[in-house]
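Every protein chain of the complex appears in place save one, which is left out.
Labels A and B are assigned to the chains in the order they are written; within every chain, residues are numbered from 1.
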Amino acid sequence: MPEQLTAPLVVSFPFTRSLGPVQSAFLTGLRERVVLGVRAHDGRVLVPPAEYDPTTAEEIHELVEVGTTGTVTTWAWNPAPRPNQPLATPFAWVLVRLDGADTALLHALDAPGPEAVRTGARVRVRWAEQRTGAITDIACFEPHDGPETGHATPHHGTFTDPVTSLTAPARLDYTYTPGRAQTRHLGNLARHLLTGERCPSCRKVHVPPRGACPTCGVAATEQVVVGPRGTVTTFCVVNIKARNLAIDVPYVYAHIALDGADLALHGRIAGIPYDQVRMGLRVEPVWRDGDRHPDHYRPTGEPDADYDTYKRLL
Amino acid sequence: MSKEPVAVAGIGQTHHAAARRDVSLAGLVREAARRALDDAALTWTDIEAVVIGKAPDFFEGVMMPELHLADALGATGKPVLRVHTAGSVGGSTALVAANLVAARVHRTVLALAFEKQSESNAMWGLSLPVPFQPPLLAGAGGFFAPHVRAYIRRTGAPAGTGTLVAHKDRRNALKNPYAHLHEHGLTLEAVRNSPMLWDPIRYSETCPSSDGACAMVLTDRAGAARAPRPPAWVHGGAMRSEPTLFAGKDFVSPRAGRDCAADVYRQAGITDPRRQIDVAELYVPFSWYEPMWLENLGLAAEGEGWKLVESGATELDGDLPVNPSGGVLSTNPIGASGMLRFAEAALQVRGAAGEHQVPGARRALGHAYGGGAQFFAMWLVAAAPPTG
Partner (left out) sequence: MTPRPRDVAVVAFAQSDHRRATPGLSETELLLPVLREVLDRAGLAPGEADFTCSGSSDYLAGRPFSFTLTLDGVGAWPPIAESHVEMDGAWALYEAWVKILTGEADTALVYAHGKSSAGDVRDVLTRQLDPCYLAPLWPDSVSLAALQAQALIDAGETDEDDLAAIAARNRAAATHNPHAQLRGAVPHGDYVVRPLRTGDCPPVSDGAAAVVLAAGERARRMCRRPAWIRGIDHRIEPHDPGRRDLTDSPSTRLAAERAGAFDAPVDTAELHAPFTAQEVILRKALRLTGDVRVNPSGGALAAHPLMAAGLVRIGEAAARIHRGESHRALAHATSGPCLQQNLVAVLEAELEGEPE
């Protein structure tokens, strides 16, 4: 059994969120240390505010300002905060009904320990020093002594220089597993050997292998060496630079049917001017030192393959 | 017991743009849903279930976004289904919703599809690196361009066919107020001279990247009878899938597409699609796919799709207009693009397509595809209810 390959896979992107009017007012309000809610049709005040009534789905716009103090409706002690969570030291997750609101807001409560937290506890907002118009403008909540004071008061919801979008970076770390068939294939590639799998049922050879015959739906385990020579079945000339790719344009991106394979794989053609590449051109792989995959394919000098020999592979 | 006939009683779409920065995700889907409800003269409470479709969640960076959009779509206390069948998803979503009515599980269902590509970047979302694999050598256009070349080789089509299609679709989009691209004064010459990106595909022959949503209200006979405007009736609908890459795959004319069309025609009693279908909204993200799909769908004989294009038959005033809305070439919110085809087909047979209406359209085909040309969804809608 060959070693099972795995590799880290990072999915990371700074997503741009456009906010729409209600979320914009709420998040801009936080920047200005004001907490806004919205009044639903049944009179309840929703904090954080929804753009739409969660019960009737009708649009709601009547913004109100609520207190920055509130009451814990439930809590959970988080002894080991995870990266990106609001506090780096142990804290309580809380749902807080702010004074004047009828629904609860999720956030963190900075408290010395679980003994200091209970449902019904009074808390107040601790503002972040740097505020940008995000839910994290509330750094967290902190214990507070005062009685319930606030009530919802009408608010125009307009601010100078409102926040209309949010940049939300999100990074997730995965471990990628190519699986048994791909692992075998990759091991062979490292030895500059191109392999496919023959289906026990239809006898077709698939490259690259994936452990199953895609048409028959049965496991395929018989390895077959294919190529290394093959035929260009079709191609395009790439004239725009792809991201993160250090290849000068124009270059040829081709489908190559390796001898002995029943479908084409993809590769770059070089060693011939791009405008002389043609369907039927005979090519062979070229590896660069240390690379697992062929860097490109180059002409073998053989006569071109006849169209009839590869047209079923198009 | 036979199926309940399904009617499209309401249709809505957003104004599509490269970035709809004025609305949240919830605001975007609401804009389309609200228009569909208004069209059907219904309220949120009339909707019994919601079916949502979109392409990969990485496009907006929200996993299963239907969970947080449920409130905005009036779905509290209702069933919500989320469909994802790659690029064909807008069509699949409509068909899943139609089946809920056909099976008499629900009477009135909201189908909705969207994509807000500006929240991330489509090329990023489509080309996340996969360890151990060679880097992708080209973008989406590069993936499809070799198949276009194969089509040209197989049929002897002249180099200008793709240009004709692109020019037609962009001109049609000028008559569609919701379309993303409105390229006033675009000449055939300008399309022909646009940069060659992935030879044989030129810049003006490729689709844009859009924010947008589309919604439809699907209902039963009783719902159709109450509707204030004439509905479109579903006469046939089908999905077909084949593997991504396999020995024997025909990328130029995938069998899944042919089989899917054959199933739809059988259901709808269509024996001569070229004559019996009045207008078609086909998923054409690169202009060359119009002649390819015409053949795949039996609207042109094998090898003759390009001749149909050259003859002008697929122009708005031709005898088989294709993509009078401007198509995917003019508007491409990926997850919604398929549903837009289905919805535009329905608008045509309702006589409600406005400036891009095909006069007297009675039967229309809506078509969507996705993945490596492997997932297909189609429906045939008509002005008259199905018989029998």
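Just so we're on the same page, a contact is a pair of C-beta atoms (placed from the backbone, for glycine too) under 8 Å apart; a residue touches a chain by one contact, two chains touch by 3 or more.
Note that this is a predicted model, so its numbers are computed, not measured.
**Student:** I'm checking contacts with the chain that's been left out. Which of B:Asn121, B:Ser194 or B:Thr244 qualifies?
**Tutor:** B:Thr244
**Student:** From the listed residues A:Arg17, A:Arg124 or A:His296, report the one that touches the chain absent from this view.
**Tutor:** Per the contact definition at the top, the residue touching the missing chain is A:Arg17.
**Student:** Sort through B:Gly10, B:Gly61, B:Gly90 or B:Pro200 and give me the one touching the missing partner chain.
**Tutor:** Result: among the candidates, B:Gly61 touches the missing chain.
**Student:** May I ask which residue of A:Pro21, A:Pro86 or A:Pro228 touches the chain that does not appear here?
**Tutor:** In the complete complex, the chain left out is touched by residue A:Pro86.
**Student:** In the full complex, which of B:Ala70, B:Ala111 or B:Leu380 touches the chain missing from this view?
**Tutor:** For the chain that is not drawn, the touching residue is B:Ala70.
**Student:** Which subunit A residues would touch the chain omitted from the figure, given the whole complex?
**Tutor:** Looking at subunit A, the ones touching the missing chain are residues 4, 6, 9, 11, 15, 17, 19, 23, 27, 46, 48, 50, 54, 73-79, 82-86, 93, 95, 103-108, 114, 119, 134-136, 166, 168, 170, 172-183, 210-219.
**Student:** To test your reading of the contact rule: which positions on subunit B touch the chain that is missing from view?
**Tutor:** 1-3, 24-25, 55-58, 60-65, 67-68, 70-71, 75-86, 92, 96, 99-100, 102-105, 125-126, 128, 130, 238-244, 246, 248, 254-256, 259-260, 263, 371-372, 374-376
Convention: only the chains that are shown with their structure count from here on.
**Student:** Measuring centre to centre with CA averages, how many angstrom lie between subunit A and subunit B?
**Tutor:** 25
**Student:** Which of the residues in subunit B come into contact with subunit A in the complex?
**Tutor:** 19-27, 30, 44-45, 58, 60-61, 71-76, 116, 118-121, 123-124, 127-139, 142, 145-150, 153-154, 195-201, 243-252
**Student:** How about subunit A: which of its residues touch subunit B in the complex?
**Tutor:** 5, 7-9, 11, 13, 15-20, 23, 50-52, 54-59, 164-165, 168, 170, 176, 178, 182, 186, 202, 204-206, 214-215, 233-240, 242-245, 247, 250-251, 253-255, 262-263, 266-268, 279, 292-293, 307, 311-312, 314
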